[in-house]
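One structure below.
Shown here: the complex without one of its protein chains, the others still in place.
What follows is subunit A.
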């Protein structure tokens, strides 16, 4: 007749994060390498040439690190005051940097002394960059001016003073040597054309602009400032495409990954967020301190993040090879051939095949459930290995016992040792929303059964006290959550248009979470 149906262990997805291709991609970084610098790291720039060294500007120095070295390959220390905005030229041979005193220095990568010094700014120069022809340097300064310098003659070509506040963001166009974009604390982003000598486009960011960034196609422009990240469509005359508010502190830096042009933003709130092409956050990196600068290597090989406490944290990508190394190291089991004789035998056409009936193998707890040995089944499910590595199996057995109406019988008549096991399991998992319902029931039954004898065992008593504390805390938390939910509900109802009160999906989701 019908055979015994084994208990089904249901796969319950954890609430919250959804696993997508992109999260998998961004999760595939090794744990970060931390390098201590002398001061807050204000700028990181990757060399466009293959070894992809990167220049880190911090305090009065600029260090250049190799892709895998933790010690600087080279450092430029001839700054009298704080250095700012060290950037490579397109061929990776020259480096330009501003400084607090208003001087702009140009270095050869292999040299030590500045090749050129551009004097003219009266205040600190936070941003410098080469234009894409490589012969001119553009700089943005706190003296509200933006100047273009000629590299061979070291003279100022033009000075643009359209901004009314500090200029703290600058991005040259890679396709046109005469175009660059500046962002300023006067809340505007301006596109300058050297041919006309003035700004050709102005966009209102609405907050002091910390960083500007051009997409490789140069049709889209990203500006960050305040808590906002805004994307502008330059081909539509600077129309705002999207405004993102995912950070809860000022967004200080942004960069684009080279694979798929995904936008990454770093903020003072210590998070780096990764957006997908529809500008939804797909991944989040946490850091130890507020982030000031960030850069990603070509091919996304490494992600370097500079923070206010002077720590540079570099994450390298994990490669398939590393994994293979790990797996190949694992010992191989005994070869299967030894045990199965004639497994390669192919039956001939007129052979009559007698197939062996497939035997149904049951797990130990299933066997015990089949023979109605409820206490034993619970013991099996509470074995150390199952309990720790597969708590869902334990919970499924508990649910099954409850369904059979024999949970009380299974829990009754236990000694101190096994009761400790159960209580420890409860302590560990009672707040897991997947398990809390059956486990609360177990807790109730245990209390009912053993309340007369608890005081005889100090161990059990202590565990119970802990359980009570933890439960109390959880109850408080739930209450607070409910209050928040109530506040949110009123907010949502006031937000929805008057037409008909529709329950907005986010409310429903939250209530689901709550129910779970």
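By definition in this document, a residue touches a chain if its C-beta (ideal position, glycine included) is under 8 Å from a C-beta of that chain, and two chains touch if they have at least 3 such contacts; residues count from 1.
Convention: contacts and distances are computed from a predicted model.
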Checklist entry - Between "Septin", "1-aminocyclopropane-1-carboxylate synthase", "Nucleoporin NDC1" or "WD repeat-containing protein 75-like", which matches the UniProt record of the unshown chain? => result "WD repeat-containing protein 75-like"
Checklist outcome for this item: Of A:8, A:321 or A:348, the residue touching the omitted chain is A:8
Checklist entry - Among the options A:78, A:227, A:390 or A:404, which residue touches the chain absent from this view? => result A:404
Checklist outcome for this item: Residue list for subunit A contacting the dropped chain reads 1-8, 10, 12, 18-20, 369-370, 400, 403-405, 437, 499-503, 505, 508, 511-512, 515-516
